[in-house]
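All protein chains but one are shown at their positions in the complex.
Right, subunit A next:
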Amino acid sequence: MNQKSIIECCKELGCCDACCLRFLGLKSPAAYENPKQYVINALGKQGASVSPALVVQVETVPAGNQTEPAATAPGAVSEPPHAASEPSPAPSEPSPATSEPTPDVSEPFPAASEPTPGASEPPDDANEPPNKKMKVDGVCTTCLGLLQQENWPQCNAMVKTMLDKKRYECETFACALSAPVAALLRERVVALRLRDACANYDDGALTPLKEAWKWSFGAQLARHVGLALDSGAVSPLLVTLHMEYLEEAGELEALRRLAPELFARRSASQRFAVEFTRRAHAPLYLGGRYVKLSRTLPQTPWLVNGRRMLHSSVQELICAPIAALYRLDAEDAEHRLKFMSAGREDVDVRCLGDGRPFAIEITDPTRQPSEAELQQLCAQISAGGQVLVRRLVPVSREHLALLKKGEETKCKTYEALCIKLSHAADEQLPPAAPVRVTERDLQRVNAYSNCAGARVLLQQRTPIRVLHRRPLHVRPRRILALSAHAVPAQPQLLLLRLRTDAGLYVKEWAHGELGRTRPALADALQARVDILALDVAEVDLAWP
């Protein structure tokens, strides 16, 4: 079996030079940078090219640190790129590259034998030099033009435009191809034909389209965009080109008829695989802790019927400087910055001490911020005086699980300012006498315990304030430590320090919530009591 007969056979079937090399099983990247030369050498003459009516669409999707450019390969009809944030232009006219189906492929590919509407007229290129016409028309029957350099400029331009727009700051890139399934089907048909035509043809040696594409298209794309091509495992920037073939559905119809169930399953799982791939390229995560000093600041924007109730939020104060650093406009910031935290506090509760652990997910970041920039972000966030962030550090995706886990398991220390509203049960005082916190009251709270292993075990019904959106349950929660202190110059007030299980509603314990939390602070104090102010003093979680 010789190379010449394989190439001739491929050429007869309408393969491009690069596909000929693929069917030869050639695995040398250098050969794919100039496949034409290789074919000429092997053949001594150039084979005739033929082309089916085909359409290729290209989209580039970046990964990890990356971007989502889209390009259209000039097969025949170009489709608009689909970058979500941009207005989609109307599909462009069929390009002059639109070609007629070749009789050769009409047999193996019945669907392709019907000319695309609007593509049936041969292009008016009578003035073109014949060799140029040959190039334009000769879309490969196997790779659908993906490996043909005359189709590359448009892809190059699109990738370049997108990279310029996204301003990634890195020196390398990896590129990946999402090719039409029809290309696989066509490849298989050619391989079968080769097996018939050439004795001992080994179709197992076939070089995969994606490899050949990387060696040929990828290598020249690197020169075009001025970045070094690297492996996807190494480079933080992955450019994915999604090539769509407009006749795909029709061409795959035979497969669908052959095994409808398998076909449906494959289609579904493939869609999933694509999505999963996109997500697997982890965005950048910054971890830190925030101190909240305002009693009129919600953690996240507080909207009622789409109207905001308060001027800002912890989330917005933290995200704004990050959005500015990455030059994201408001809409971009909303999509690409995600705020996560280990629990939350009420609008009117401050969070002091080391603050509450949080993380920001930055989707598609252009680069890692420098140490100096992180410090500057902290300074900018803290400048307003409502929220303080002392340190921001990059954290891993795995690390993030700590935040959510911490939400369920972490203990918290609170300070609560309370007011005694009635005389204690054992105080022998006339009803009109002023209510005062006595040494005895403090002792009573400090000595109070209703369970072993902790100070207080509460049965807490879902508070009314969240009952509209949470199920009604009675939850056991523990107060692990509790101490009461007098407040100087405020005889009716008492200051409590307490450490609790995660998920204990401190305010509801302090005022008892109409008896829905039992026992309540009143049971320890033996007098009616209410809460005036609450601070989170410490959130027990090693973070970041």
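Throughout what follows, a residue touches a chain if its C-beta (ideal position, glycine included) is under 8 Å from a C-beta of that chain, and two chains touch if they have at least 3 such contacts; residues count from 1.
Here is the rule we go by: contacts and distances are computed from a predicted model.
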One chain of this complex is missing from the view, so tell me which of "Protein FAM71E1", "E2 ubiquitin-conjugating enzyme", "Geranylgeranyl transferase type-2 subunit beta" or "Protein Abitram" is its UniProt name.
"Protein Abitram"
Selected from A:A219, A:L352 or A:L457 as touching the chain missing from the view
A:L352
Hidden-chain contact residue, picked from the options A:L194, A:I419, A:A454 or A:A484:
A:I419
Which positions on subunit A touch the chain that was left off?
291, 293, 295, 350, 352-355, 378, 382, 388, 390, 415-417, 419, 461, 464-472, 487-488, 490, 492-493, 495, 511-515, 530, 532-535
